[in-house]
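See below for the structure under consideration.
Only one protein chain is missing from this complex, and each of the others stays in its spot.
By written order: A, B and C. Residues from 1 in each chain.
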Amino acid sequence: MLESIVSYGLAIGAVYALIGITYNVMFSASRVFSFTAGMLGMLGGVLGALFIGKLGLPAIVGFVLVLACGAVIGVVTEIVAVRPVLKSIEQHLYVLSTLAFALLVQQLTAIEWGTEAQPFPRLIPIGSGWLDQQFWLPLLACAATIVGLEFLYRRTLVGRAFLAIAEDSYAARALGLPEQRLRLASFALAGVIGALAGFTGGEMLLAFFGNQSILSFYGFVPVALGGMGSNRGAVIGGLALGLFQQAANFLVGGIFAAVAVFVVFIAVLLLRPEGLAGATLSRRV
Amino acid sequence: MPIKRRQVLSGSAAGALSLAGGLASPAIAAPEPIKIGYLPALTGPSSSTGIGINRGTELAVNEINAAGGVNGRKIELIVRDTQSDPTKAVNGAAELTKRQKVNIVWGPLNSGESLAAVPLVARDGIPQLHPCWVDSLTDVKKYPMCFRDAPTNQQIGAAANRYVVDILKRKKVAVVSDTTGYGTASVEAYAPMLKEKGATVVYQANIDAANPDLKPDMLRMREAGAEAIMPWSVNAGFLARICNTRGKMEWDVPIVGQTTLGSGQTKALLEKPEYWNKVYSNNFRNVCFAKDGKLLPRAAEFVEKLRKVKIDMGDTLLWWIALGYDGVHMMADAVKAVGSSPEQITGYWNKLKDWPGVYGDITFTPQQHNGFQDDEVVMCEVNSLRDGAFNLAPGYAS
Amino acid sequence: MTDLTQAAMLATMPRSSWRARLGKLAPFLALGLAGLAFPLLGDSYWGVIVTRACVYWVLVAGLNMVVGFAGQIAIGWVGLLTLGAYTTSAMTAGTAMPAVSPYLALVASAAIGGVFGLIVGMPALRLRTFYFAMATLGFSTIVTQVALAWKSVTGGGIGVPGPVFGWPFVGDWGFYYFCLLLAGLCTWMTANLAASRFGRALVAIRDTEVAAESSGIAKPRLLMIVFLFSGALAGVAGGLFSSLQSYITPDAFTFDLSVLFFIAILIGGRGSVLGPLLGTLLLTALPEIAAPLVAWSTFLYAALLLAIVLLVPGGIADLLDFKNRRPLEQHREIVPRPELLMQLLHGKRGETLSLSGVSLRFGGVQAISNLDLDVRREEVHGLIGPNGSGKTTTLNVISGYYAPQAGEVRLGKVILPPQAPQLRASERIARTFQTPRLIGSASVVENVMIGGTIDGRGSFIESLLTLPRHRRDEAVLRERAMLALLTVGLDQLAEVRADRLQHSELRFMEIARALMLQPACLLLDEPAAGLSAEEIRRLGVLIKAISRTGTSVLLVEHHADLIFDICDRVTVLNLGRVLAAGTPDEIRSHREVVSAYLGA
Partner (left out) sequence: MPISVRDPLLEVSGLSAGYGKIGVLHGIELTVGAGEAVALLGPNGAGKTTLLRAISGLLPRSGRIRFAGKDMSATGPRDAVSAGLVHVVEGHRVFTQLSVFDNLLLAGYGLPRSARVHQVEEALAFFPEIAEKRRDLAATLSGGQQQMLAVAQGLVQRPRLLMLDEPSAGLSPVLVDRVLAAAAQLRRTGTAILLVEQLIEKALATVDRVYALARGTIVLEAHAGEADLPNRLEQAYFGQDAQAPLQT
């Protein structure tokens, strides 16, 4: 039982963590929480099943295509749903515009792909039990993402520019950094990470349009727990959430596991609105 | 079939085509068409049943209209897609009964929508035929004009229980479902029935189908000593996960349950084909391959017909198509025999005896509007699926 | 009243009142009459659809107060509908306790809906927008899960039959009239609310929380009342919904429904009652009319939402707002009438504001240290200093946004509690802001009326039902606001949307709003910024006149000429300390000041 809690909990937790990172990457570049994070995860699964399962492309080609689609959708999100409302960010119109965009894509998926869960192809036919690909693939993706982001932020100029924009976009603009292009790039990157989450979690979650709302919510919980903008917080929060959810699943059963997660989420938010590891104080007047 | 809410299916090209709102009246003074209000779920989360039944329904309407209609009257099928949403089913039922003033309502095809629509149709005094299994959906006192041409949950469960207890001889059973209305209702009903038959329900649960990991529940079942798993759900993903988890746990236990266990969608979601072994789903004797590998004559003839008009059976189930086909014919026969007023139709059906459908023989009485026979509900071997039909499960005397 | 004010009042008030009121009422009356006459058409199919629209509107009307007025992004309100539906059905069916009349069950649903509205809403008091949206979303899923699990009461997945309402609302049309009646009632109540100080306060919280606080609006309390109200309406709507559906199962309460409610409000326009009403009608009827598109309905809702957000953020209400599309006069002049101040501010007493030993540091930065400052009655006190010298911080300590680490602030004898901006208004401390804080979509006079919120005497319920005390409040507030506008010289623009005003006009509008408090102490944060020389001169005259009515005025300003013209005393800050204090003449010749302020 413990083995099952740990292997499955970590795997699903890694997917949540990746969605959490997707929220964060978009947030850092634009101060916008976007409902599209869960949508990207859902699409990662659906597109993977479409390219590899339906169209029969080789797994690696399908994988690259899925990530590319994620990037494109990220860019479209920025142009359609984020850029137009950035000017008046204090009105929180982005909540509505990204929600609308995410719903749009979800409904389109429901209509074109169907409302039934469909199989996600098995990519690497080795390993079984807790060594099964569906368990280690999300963890691998999560680790690779963290290492990749760390490399990007610490070793490349573009990555540093992302950090600069996240910290002080005004000063970054004054320095001549191409803020708009960097924001687009961030959304593309978020698209890739979100799609990666959905793709690697595909075998667990199946290719199903309904995954969007699940991932939107459970992917946001790590962000709320770990503090917005903190990728480390998202990973820890995500894995903890996965384990907690799976343990609750074993101990109290499905319906009540969902209730338990919700209660913890609300409790943490009410007691520490800035997350367990974050602190923000902004001047209002 | 394209997604359209109100679609009028009205016979051959020469036939009188009248628009749903009565905007255009027939050019020639043809006899008034028989209006059948039809409430399938053609889109939305539980639409696969609807899509299957719809093929049979359309086939029957076309066939009848091509043959000149019923007593010279064409059948006009007025379709409102309920999208598997009870709210839309209520709006749809209102349109069919109040505005279109249809002669008969056919459907809804899913229980969740029927639960909301049946009382409304009854209030408007229009005869209704539906194939939904929830027991409370026929009640001669509350809904005197509502008939069911399919088994009740009671019959479905009883058949599965009989198979598990009497034929497979398993006494410790796990009964589970997803959290939908249909699923929870089934578990509620079947667990006590199993106990009555002398079996022990060692595990009973409603599992959130959105949760991808079923291992916790399956482990608990095994620890409880279950010798058979009876899942009740129309969710292919949920059922496939049960099969997959059983396979990966290398747990040799039969799975006996809902017909969706044998659907193509469930099959597609299996990780290995052999995970479909020792899975038995409900089916109906008339549309199963007998021991000799042949269908009964009535069904065989029907399959021939389907082949002829090139209706695909590969991605759906034969009994769904048959059910749709039978439903329309039952309605047409009533009108043909007595006329199309509500009393005439109800009166005719109330005396219907051994009406020979492809799907099953139907008998109604004024006190009993559940027309399906107990012994026609059987179990089948799901891995024998071909042309939308299955082999009868092992153990039945033919 | 002087002749002048009477003339001005007569010129503006009556015309704007009855004709404007009729203009506002007309669409509601038309809809109401259409609703009453509708059964004559005899189309009972559309009867069902319109009944449904009425049921949805009962919920949306309440939700509108939360989303459209208070600006809280509650996307999971279907959860409360579910709750109401099950409460009514279970009580009528008697699954939990002896069966009761459906009417009684409906009342109970309102109560339970209200309580849960409050519970769901509570996080909004602490959480950021997006977090709250997520919390409501989570709540709606949980309710469905509980409905599934709690079989003995809810029937689990099999569900329960909905109630059938008995005499006097019998049959389909009887039920129709029942729903229509309740929908009408909700429209009336929310329209009353929208036109009350509570409605304005909600919009103020949405658009300019800071100004709302400084006007004494207590956000938590007000929001809690509104969540209670909105939850109660959702509970009633749930009860009606279950009867309309005739039978309820958890799968009837889809997220799509929540989206519909939410989008109806945004399509209608935030801060409007008519707009969301039309939005609800539109969204309920649209799938019935656009037949082939039914599978695309949620897709279309989403597309509509996106289009509205990006193209017409004001929604239908904005499109219908013909009055505010008439061009304004181009060359407007603000001519304050300081002579009206005595009348506007009669009966109030000025008080001395004093800071003693106030220190505040942010992290490593000492923003102000050991500051002593006295602003006496009938005095204009200038506060100047270079950027970052602590002027605005001082203002924020006085108005309670920051808690100083040492020292205290007193008004007269009262020690002002730190970090409680919403308590300043009751001490009669009013202020303006560096960038004008306004409700762009409300009229100028409504913006000004915000300033007098705390002087309303009627309760929330009285406003809902327009009881006499509410009407008296409104009349008094409006009259005083008109007088305030007349005083600052904006009376001609009273009914114009505030966001159409020029910058300088907004500055004067803020002063009018502050005067609504009849302030004992007035804090002005750079009121002259962005004004022309002539406007600055008039501003100066006005400020001086305000002080002469007894008010103590603290003026933070960069315009040295204004400071030296009108201040009785000036304090110069540098690096958070008092560099000098004295009369303008003393300051002008103060060597250190000149070098600090001019940097020489």
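Just so it is clear, a contact is a pair of C-beta atoms (placed from the backbone, for glycine too) under 8 Å apart; a residue touches a chain by one contact, two chains touch by 3 or more.
These numbers come from a predicted model, not from an experiment.
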Which chains here touch the chain that is missing from view? A, C
Out of C:31, C:476 or C:560, which is the one that touches the chain we can't see? C:560
Please pick, from C:39, C:174, C:313 or C:386, the residue that touches the omitted chain in the full complex. C:386
With the missing chain put back, which residues of chain A would touch it? List them for me. 157, 160-161, 163-164, 167-168, 170-178
In the full complex, which residues of chain C touch the absent chain? 384-388, 435, 502-503, 506, 526, 529-530, 533, 558-561, 564, 588, 594, 597-600
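Operating definition for what follows: only the chains that are shown with their structure count from here on.
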By C-beta contact count, A-B versus B-C, the higher one is B-C
Would you kindly tell me how far, in whole Å, the mean C-alpha position of chain C lies from that of chain A? 35
Between chain A and chain B, tell me the centre distance in angstrom, where each centre is the average of that chain's C-alpha atoms. 40
Considering chain B alone, which of its residues make contact with at least two other chains? 3, 43-44, 179, 206, 208
Any chance you could list the residues of chain A touching two or more other chains? 111, 255, 258
Using the touch definition up top, name the residues of chain A that touch chain C in the complex. 33, 80-81, 84-85, 91-93, 95-97, 99-101, 103-104, 107-108, 111, 213, 216-217, 220, 224, 255-256, 258-259, 262, 265-266, 269-270, 273, 284-285
Applying the document's contact rule, which stretches of chain A touch chain B when the two form their complex? 1, 4, 8, 12, 111, 115-119, 122, 128-129, 132, 204-206, 208, 210, 214, 246, 249-250, 253-255, 257-258
Using the touch definition from the top, list the residues of chain B that touch chain C in their complex. 3-6, 43-44, 81, 83-88, 90-91, 94-95, 98-99, 112, 115-116, 118-120, 123, 134, 136, 179-185, 188, 206, 208
